[in-house]
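And now, chain A:
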Amino acid sequence: MTDFWQMGGYALYVWPSYALFLAVVVYWLVAPWLEVKRTLRKMKQRKRRQHARANTGEQHESQA
Partner candidate 1 sequence: MWKTLKRWFHQLGSPRTFYRFSGALIPWLFVAMVITLAWGLYQSLLVAPTDYQQGESYRILYVHVPSAWMGLFIYVLMAVSGLIALVWRMKVAEMVAIACAPIGAAYTFVTLVTGSLWGKPMWGTWWEWDARLTSELFLLFLYLGVMGLYAAIEDRRKAARAAALLALVGVVNLPIIHYSVVWWNTLHQGATVKLFSGESHMHPSMLKALLIMTAATKFHFGVALLQSVRARILQQESKASWVQELVDD
Partner candidate 2 sequence: MNLLHILWSLIQRDLRLAWRSRGELLNPVFFLILVIALFPLGVGPEGKLLARIASGTVWVAALLATMLSLDLIFRSDVEDGSMEQMFVSQTPLSWIVLGKVITHWLVTGLPLVLLAPLLAILMHLPQPGLWALIQSLALGTPVLSLIGSVGVALTVGIRKGGMLLSLLVLPLYVPVLIFGTAAVENAIAGMSPAGPLLILAAMLLFALTLAPLTAAWALKVSLS
Partner candidate 3 sequence: MTTCHFRQIRYERDDEPVFGTLEFSLQPGHMLVVEGPNGSGKTTLLRVVAGFLDMAEGHVEVEGRTLPVRDFHETLPLAYAGHKPGFKDDLTVLENLRFLVALHEGDTRRIGAVLQRVGLWGWEDNLGRALSAGQRKRLALAAMLLHPAKLWLMDEPFANLDGQGIALVNALMREHLQQDGMLMTTSHGTFPLEHAHMDILRLDGGKGDRA
């Protein structure tokens, strides 16, 4: 099994290549997904703040 890890002596080249490839793949799966969740969460917060402001009767407050 060990010679699999050695990659015929080229381990120093093959593994970093695969690592970089997988890192990019994973990043581009996670980052956009988080972006969507973060945007939704931010909008929820803004909505909740607007409701809170509306309920406390501060009518003159301009819509943020």
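Here is the rule we go by: contacts are C-beta pairs under 8 Å (C-beta built on N, C-alpha and C of every residue); 3 or more make two chains touch, one makes a residue touch a chain; residues count from 1.
Behind the choice of candidates: all candidates are chains of the complex that A comes from, given by their letters.
Keep in mind it's a predicted model, so treat the numbers as computed, not measured.
Q: By the touch definition at the top, chain A has one partner among 1, 2 or 3 in this complex. Which number?
A: Selected candidate, touching chain A: 1.
Q: Going by the contact rule at the top, pick out the chain A residues touching candidate 1 in the complex.
A: Chain A reaches candidate 1 through residues 4, 7-10, 13-14, 16-18, 20-21, 24-25, 27-29, 32-33, 35-36, 39-40, 43-44, 47.
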